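Here the complex is missing a single protein chain, while all its other protein chains stay put.
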Amino acid sequence: MSAPRTSKVLYGGDYNPEQWPAEVWDADYAAFELARIDTLTLGVFTWSLLQPDEETYDFTALDAAVQRAVAEDRQIVLATATGAMPPWLGKNYPDANRTDFEGRRHVYGQRHNHCPSSPAFRRLATALADRIAERYAGTPGLVAWHVGNEYGGPDGSCYCENCAAGYREWLAERYGSLEALNEAWNTTFWSHRYTAWDQIEVPSALSEHWRGPNHTAFQGHTLDFRRFMSEALLRNFRDEKERIRAHDSGTPVTTNFMGTFRPIDYHRWSEHLDFATWDNYPPGRDKHVRMAFTHDLMRGLKDGEPFWVMEQTPTITASRDVNPVKRPGVLGLWSWQGIAHGADAMLYFQMRAARGACEKYHGAVLDHAGRTDSRPFREVARLGEELEQLGDAVIGARTPAKVALIVDWDNWWATEITDGFNRHVSYLATVLGYYDAVWQAGAQADVVPMTADLTGYDVVLAPQLHLLKGDIAERLHAVAERGGTVLTSFWAGRVDESTNAYLMDAPGPLAPTFGIRVEEIDSAEPGETNPVTMDLEAGPVDSDASLVMELIVPTGAETIGTYGADFYAGTPAVTRNTVGKGHAWYIGAGLEATGLRAVLLQVFGRHGLVGPYADVVDLEHAVRERQTGGRTERVHFLLHHGDREVQVPAHVDATDLLTGAAVRAGEPLTLDPTDVLVLLEV
Amino acid sequence: MSAPRTSKVLYGGDYNPEQWPAEVWDADYAAFELARIDTLTLGVFTWSLLQPDEETYDFTALDAAVQRAVAEDRQIVLATATGAMPPWLGKNYPDANRTDFEGRRHVYGQRHNHCPSSPAFRRLATALADRIAERYAGTPGLVAWHVGNEYGGPDGSCYCENCAAGYREWLAERYGSLEALNEAWNTTFWSHRYTAWDQIEVPSALSEHWRGPNHTAFQGHTLDFRRFMSEALLRNFRDEKERIRAHDSGTPVTTNFMGTFRPIDYHRWSEHLDFATWDNYPPGRDKHVRMAFTHDLMRGLKDGEPFWVMEQTPTITASRDVNPVKRPGVLGLWSWQGIAHGADAMLYFQMRAARGACEKYHGAVLDHAGRTDSRPFREVARLGEELEQLGDAVIGARTPAKVALIVDWDNWWATEITDGFNRHVSYLATVLGYYDAVWQAGAQADVVPMTADLTGYDVVLAPQLHLLKGDIAERLHAVAERGGTVLTSFWAGRVDESTNAYLMDAPGPLAPTFGIRVEEIDSAEPGETNPVTMDLEAGPVDSDASLVMELIVPTGAETIGTYGADFYAGTPAVTRNTVGKGHAWYIGAGLEATGLRAVLLQVFGRHGLVGPYADVVDLEHAVRERQTGGRTERVHFLLHHGDREVQVPAHVDATDLLTGAAVRAGEPLTLDPTDVLVLLEV
Partner (left out) sequence: MSAPRTSKVLYGGDYNPEQWPAEVWDADYAAFELARIDTLTLGVFTWSLLQPDEETYDFTALDAAVQRAVAEDRQIVLATATGAMPPWLGKNYPDANRTDFEGRRHVYGQRHNHCPSSPAFRRLATALADRIAERYAGTPGLVAWHVGNEYGGPDGSCYCENCAAGYREWLAERYGSLEALNEAWNTTFWSHRYTAWDQIEVPSALSEHWRGPNHTAFQGHTLDFRRFMSEALLRNFRDEKERIRAHDSGTPVTTNFMGTFRPIDYHRWSEHLDFATWDNYPPGRDKHVRMAFTHDLMRGLKDGEPFWVMEQTPTITASRDVNPVKRPGVLGLWSWQGIAHGADAMLYFQMRAARGACEKYHGAVLDHAGRTDSRPFREVARLGEELEQLGDAVIGARTPAKVALIVDWDNWWATEITDGFNRHVSYLATVLGYYDAVWQAGAQADVVPMTADLTGYDVVLAPQLHLLKGDIAERLHAVAERGGTVLTSFWAGRVDESTNAYLMDAPGPLAPTFGIRVEEIDSAEPGETNPVTMDLEAGPVDSDASLVMELIVPTGAETIGTYGADFYAGTPAVTRNTVGKGHAWYIGAGLEATGLRAVLLQVFGRHGLVGPYADVVDLEHAVRERQTGGRTERVHFLLHHGDREVQVPAHVDATDLLTGAAVRAGEPLTLDPTDVLVLLEV
């Protein structure tokens, strides 16, 4: 099952009419009309209303909300309401609350923070999902089921006795014997050989950790606990989904992910969702490349199928230290970026600003005064109009990517909990660095798991591929053999799935492909750099390495870049090996953007994958295509993230889907800041 | 009842003779003579001496100290000795120790840290106060009772089960029903509807909070808990005061406050104190404006009645990371500043440096060698001489202020626990910013609660008046109507007492007065600025806005200042509305000092409230006045905080009370750094 094949990009979002009296509902729907809002997510935080105590269910409030939405002919995304527990549950079942990394049992409060192993939570959440599915299956306009909410937040872990017991069972199943576990975790080190299962404690601040979750005595132990915890939360999702399926076999079921959320391995969850959705609240500044990456990561969860943006804010994200408004035009630009990268729905949190509590200043379609003439509302309404204009032009369309970027949660976890490297290296920063070079080159890319089928790609980027799983070494080799290009970087090929080192030269099983041996790993303080000079086809390129500098001995590869300083000046920092008809690049240094972009431009050039506007800074070009009646329909998105007008030639003949205008290849296109063009290639 | 009407400014402070053998007492009193020390605070930390176990009281040590003070003809401030518990109490009654924000029950240690809800503490502290009051009521020279000590320190909160139970009772009384509480806290948000009182947990790191006390899921919940906790501690004070009153109906009762101490709402305490006192340990540098503010805040607790400085240090404050000595002259200058702002007593902690423990290097009148020829002692003695010279000239006199600055603990709490704004804004920094502009203009000002009678003021400043209580909107409007000037700033008029948003245009109920509508609130990172140009009567003024920039739509007000940058360049940042005969200013931006000073100079100029030395940087002018036999006696203080000599003309005919010299208006007055003039207007 995949995302619903709708007649247009769905538009709307979280709606909580239960917080408001009836007269407000009328004003709400009047505003929805103005803004072309067609889809409402209902019920997310209603558990305490629907079940005031363990014995009593009362669906009055949700019935009313659903009935009104049906009457108003809206499409409905219906929540199972289990994202936030009711007070009585936390009070009556203390073990439904999490025990934190410091070993403290919490009491009732906040949301998204149940213990995944709590028998009471599991029983009661499943029962609620069952009743809701039974009651609302078949509701007209019901397009999807929304289970829980943002699973895992805030930190995705519980360290209670129930979780410890579950962890031990999970370990027993994974390893079969203590002997195998002792081997996997290398417990002979530091006298940790376990002789009974119940000796295994959860790895926390009270046992194997110091300084926080990234400093552990046993990487294998901590990594396994992360895997277990991700699966324990998944089991909660699956429990509820099973009850939905008991009553409704046809409506897709999903939950909203949080993009680059480290605690949960979304790759291990994805097969259990019918389609992917995520909540887009980009942190920091200069967010457009990061958002592009995250859209692609989410699209990669379901092999490139369209996904939904389940939440975004019309203006302010309330939870930051500093909460600026979205600048004019940015809402539209970023929404279109999501669609360009594969989103078939663009939804908000939320329709109307809550009166009280911590999100009352979070952006909403309607503010506390309910104004429909404010700048934010006008931008929401403008986008609604444009989406209506777009119609179904891209629904179901996919990204025609020949580049794959491998992202892997095991590597994310493993590299950040490892001693001896450089604690200032962030896995996400590394992969974002490579993605940035892809984005700058305008190559269409997929962000995929390590297990993905790589046969369709010309280029496979696998930076920081520290931990190897399955036959990844063979599959990367095959890509190169058949003429493709593969690339990895520092710390690659060091450990197996248990984080035990390969007892051979690094990069271990990858060494034959990359034609090198890494003899030492040097690390530098933030701010220190070592110049790297590369001899590329376009000429010499000077860049800087920071944080990591590996000392490389080529065993077949040619040296492309060399260090300029320190005792290893003149030795290789970047190498390329020829494998069959293809290439295998190794970037042994923490190469900065200039260097990465230069390398990838050459790589993409070799495969004809450089985008048409690669030389226009901040102008993004993204493509979606689908087969319709044996014909390929291809839609090009031009998204201008810069702050000055640019003029570029059209690169195809096309129809502008928002204006209806015809565009001829070569004709000048002018884009002001935040401008978007949606061009159907003709 | 008010502060004792003494014959001079009292001089002395905390004295702990119980820590010393008898021969030291003789040296002490000899030094007191040298320094004209006339007042001693006795008994503050004697509980463990007076009551070695629950059954035994032994007043030997305190009897001796009191008898000697009486014999030496000193005035006595007598403590109830409950500021620090004895070890046996913490050991025998674990619940007398606090449970902290992290949920950890503490054990015995430190001081000022009892649980306010502990039945054992309440019973035993009250019993001790009762016995002390009974024994020492009527002691010759007894000028005041000193209950507890610095209530609330260090963080003013306990999160134990007794406090939770007390909190639930307090809530039941406040709201009457769970329905009303659910409404007040907007619990439908995040599925928090309570269906039984015992489901309510204290808001802590284990329930509704993350990242610390300022990040809560439910602002109303956390705000109510702060109110409850402030009242729970007040109940401890009231318990003891009641016992004192049972034995002594005439001597004023007080406790020492800590100035700008966020955890306790001193405005809600003040009616229960007979007069206000506080401990002046200014943090950081350039402290004189902040101290002036805090003196005025403390004076405002009792409607402008004189207060006491209960503690200050002769030289080093021991508890900072860096503990510099007070520079020469500063002790006198700062002491005179306190008197200029309304203090009728100037007391030290402490008379003799403790031999051991954490305050042994805290400044004291007598150091470990007991020297009376050291620089600090000489400065103490010089001030003693001057106070003797001053006599009763200002006792009971008040500040003739026509400017009111509203400070409100509910707003302090509410704005700092709210998401969606800017976490870098500090309520105290905002009000200090406005106070600084008042101080620079030399206007005499009161710092008052939101409930204060505003009818006597020409100007009422109410910056950051986010949360509105009672009829404040009407009363501000009335000030303007009758010709006064009112002012508020960003975030004003947003929420009611429960922190639920007003469902109308901001600034809510204040909007008619200020003649504007705020459409959006933008926030900026620290260090980022947006230029604001104001068109003032004195000409255009360029300033900068930082942290907060509101987007304002005038609905009647005129635009005084506009933003210079970003997408709202050219739109209003500062407005003024004409209301009846007066004005209502709205400062929508985080305006920096230059801008605030320019605005307030114009405002004060309109009302003739600019001080005579407003153009002399760092020269403070403060006035106290009283009616004596139908005549107004007015004393002017000139306090030179700068580091270079200044010469200014006298602005009135006067007698210099410290030299006896006559001063004629217009005559040049020369002040060296730290110089003080005390001029009785003639």
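Letters A and B mark the chains in the order given here, with residues in each chain numbered from 1 onward.
Methods note: a contact is a pair of C-beta atoms (placed from the backbone, for glycine too) under 8 Å apart; a residue touches a chain by one contact, two chains touch by 3 or more.
Every value quoted in this text rests on a predicted model; they were computed, and no experiment measured them.
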item	value
Given B:328, B:483, B:531 or B:556, the one touching the chain that is not displayed	B:328
Among B:212, B:250, B:356 or B:608, the residue in touch with the chain that has been omitted	B:356
Hidden partner interface residues of chain B, rising order	16, 18-19, 45-49, 52-53, 81, 83-88, 90-91, 104-111, 154, 315-316, 318-325, 327-328, 353-362, 368-371, 374-376
For chain A, residues in touch with the removed chain	102-103, 184-196, 198-201, 203, 205-210, 216-220, 418-424, 495, 498-506, 519-525, 547, 551, 567
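Just so it is clear, only the chains that are shown with their structure count from here on.
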item	value
Centroid distance [mean C-alpha coordinates] between chain B and chain A, Å	49
